[in-house]
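Excluded from the complex is one protein chain; the other protein chains are retained at their positions.
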Amino acid sequence: MSAGGEGVRLGAGSPFWRAVLYAVLLVFAVYYLLPLVIMLLNSVKPLSEIRGGNLLALPKVWTFEPWHSAWSTAQVGVQATGLKPYFINSFLMVFPAVAISAALGAINGYILTKWRFKGDSIVFGMMLFSCFIPFQIVLIPMAKVLGTIGLAGTVSGLVMVHVVYGIGFTTLFFRNYYAAFPTELIRSAQVDGAGFFRIFWRILLPSSGPIIVVSIIWQFTNIWNDFLFGASFADFDSQPMTVALNNLVQSSTGVKEYNVHFAGAVLAALPTLVVYIVSGRYFVRGLMAGAVKG
Amino acid sequence: MGFLEISGLTKSFGQTEVLKGIDLDVEEGDFLVLVGPSGCGKSTLLNVIAGLENPTAGEIRIAGERVNELRPSERDIAMVFQSYALYPSMSVAQNLGFGLEMRGVPKAERETAIQEVAEMLQISQLLKRRPGQLSGGQRQRVAMGRALVRKPQVFLFDEPLSNLDAKLRVDMRMEIKRLHASLGTTIVYVTHDQIEAMTLASRIALLKDGILQQFGSPEDIYDNPANLFVADFMGSPAMNLVPAEVVEKEGEIGVALKQRANGALFLPAETRAAGPLKDWLGRTVTFGIRPEAVTDPDAADHKAGRLVEAECRADLVEPTGADTYIVTHLGGKEFTARLRANSRVKEDGAVTLAFNMGRSVFFDPKEGTRIA
Partner (left out) sequence: MTATSNVTTEPVLRRSSGATALRRGLQDWLPRIVLAPSFAVIILFVYGFIVFTAYLSMTSSTLLPRFDFIGLENYVKLFKLPNWWIALKNLAIFGSLYIGICCALGLFLAILLDQKIRGEGILRPIYLYPMALSFIVTGTAWKWFLDPGIGLDQTMHALGWASFHFDWIKNRDMAIYTVVIAAVWQSSGFVMAMFLAGLRGIDTEIMRAAAIDGAGPWQLYRRIIIPMLRPAFLSAFVVLAHMAIKSYDLVIALTNGGPGRATEVPATFMYSYTFTRSQMAIGAASAVIMLMMVASIIVPYLYSELSAERQQ
């Protein structure tokens, strides 16, 4: 999706219409940026200024107290720990879940394209459908299973859940990527004497950089942003960031500290935003691959 | 018993039978070309020989040993793929050495072998590059090098030149021929290009719809096509194949070809062909003769068994530089003759053509089988 493709110009490119065009595009840029700007602006304002009225005004007094509070002192749930422990929980949950699901997806994609067998498309179809199920359908039995195997309310339990329901997507990514990978290369390696694992390790993986990045970004974003599983299966001390943020914002006790909420929201958004800014191209590819199957 | 023996080979994918009982037998050092139109099963046959596909039935033997159960890497073969299949993440040197590495050849030996092959193919300066940084011709060389470095018993080539431009294709063709001459290794080579088949092969196997149509030397296939399909497929420009009635004239058996004007042209058959043609008296056969066997009287092969001269009309004159082709109308179809470059023929003018009947062939028009 490179810029400067052969677009068709509306209005034959007259200066007036070009100006209108740019104006409209800029208005929408403002629309998309506004909520983020509001969050940032108001996270460095004293609470009194927010109550005073203008969310769009620059702070009269700059303060980083809301950030400090959101990070380490705010009342989240029972204790006044700030969001820090939950931020760490999210990372502890995300890293292993991403690594495991991506690794499994890679090997699955390899098998489903290069070692095809009878019924493989049914296997793939079933994995693919698992990406789209409303997770409400698995909440009750999953809670029971996690309890039975002693992982209820733990970060490890969440890792397991995210791996299980992430395999479908990572398999889809790698399968579609490897489908375009020339089969002659596999045959050549077979003639050269490489076996199943060696072909994967030496021939496919070194050429899989882009799709590994796509899968990692997709999984990272999805798992970091998950709320449902976190809210359903985590205990107070294993909650991920999104659940903690929601608790912070929804807590009905005391004064509503909007500035702290905004700072907390930015904190929760930060990791995925950084990933997006650093590798937006791959992020978009992941979205597309998730949307346009086959 | 040949060096590479294929007997009773069939291969089906689900319901579709791609190879229907192939029998082939080539000697050590032969250059076997599998040729045929796309979808004829030639690539499948090659893949079965390589062990990349399992045959449904039949047997393959290399150097007397049955290899059906052996994996590709155990058959002592090397293969050059159409897309070259160079490992994109490895350098040229690593590509060349991969097969040896998989066989546990020590590093020092590998290096020597790589150097040697690189020199032979003049790619020494490319060893450190990645496949993505090579031109088409260079990739082709690396792909061949990867096969050569293994020194296998049999080389398998799957349309290796089809991705090159015309000039490079001719160069590489000669190079492959030279390599074969110097190495003397048995080669099985798949192509859809009949010129490649003619120039490279010591044996040609022509396939169509999974059935072996003819197996023989290039000359044999060119001059003695077993059936209409072979006659039509091999040769460029294609053999003239026109309907003709078998008649007897002044005691001689021959064929009458309809002309646009003044009735039919009678071409008496050679004695060799007269016998079998007798059974077809009064019926229509397909008469075949290659353009180069129909020429101007001066250029004709006067040692030929039977030369028949006749006057025809040149509908179209195509000078190619080396020759001049003229297209006339015989047997209700276009009919090409090859004349010398300097023959002065005018379009729509009359031209005398000499038919070398020693090189004519006759087919059953319905079955396509050879009559004589």
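Each chain carries a letter (A and B) given by its place in the written order, and its residues are counted from 1.
Please note the rule applied: contacts are C-beta pairs under 8 Å (C-beta built on N, C-alpha and C of every residue); 3 or more make two chains touch, one makes a residue touch a chain.
Just so we're clear, the structure is a prediction, and the values are computed from it rather than from any experiment.
Residue-wise, the contact with the chain that is not shown comes from A:Met126, picked out of A:Ala19, A:Met126 or A:Ile149.
Of the options A:Ile167, A:Val191, A:Val214 or A:Ala234, the residue whose C-beta touches the omitted chain is A:Ile167. Residue in contact with the omitted chain (choice from B:Gly8, B:Gly136 or B:Gly184): B:Gly184. Screening A:Ala19, A:Ala57 or A:Ile149 for touch with the missing chain picks out A:Ala57. Taking the whole complex into account, chain A touches the unshown chain at residues 1-12, 21-22, 24-25, 28-29, 31-36, 38-39, 42, 50-57, 104, 107-108, 111-112, 115, 117, 121, 123-130, 132-142, 144-145, 164-165, 167-168, 171, 195-196, 221, 224-225, 227-228, 231-232, 242, 245-246, 249-250, 258, 261-262, 264-266, 268-269, 272-273, 275-277, 280, 283-284, 287-288, 290-294.
What we mean here is this: only the chains that are shown with their structure count from here on.
Those residues of chain A lying in contact with chain B across their complex are 182, 184-185, 187-194, 198, 202-203, 206-207.
Those residues of chain B that touch chain A in the shared complex are 47, 50-52, 71-73, 77-79, 81-83, 85-90, 98-99, 102-103, 146, 150.
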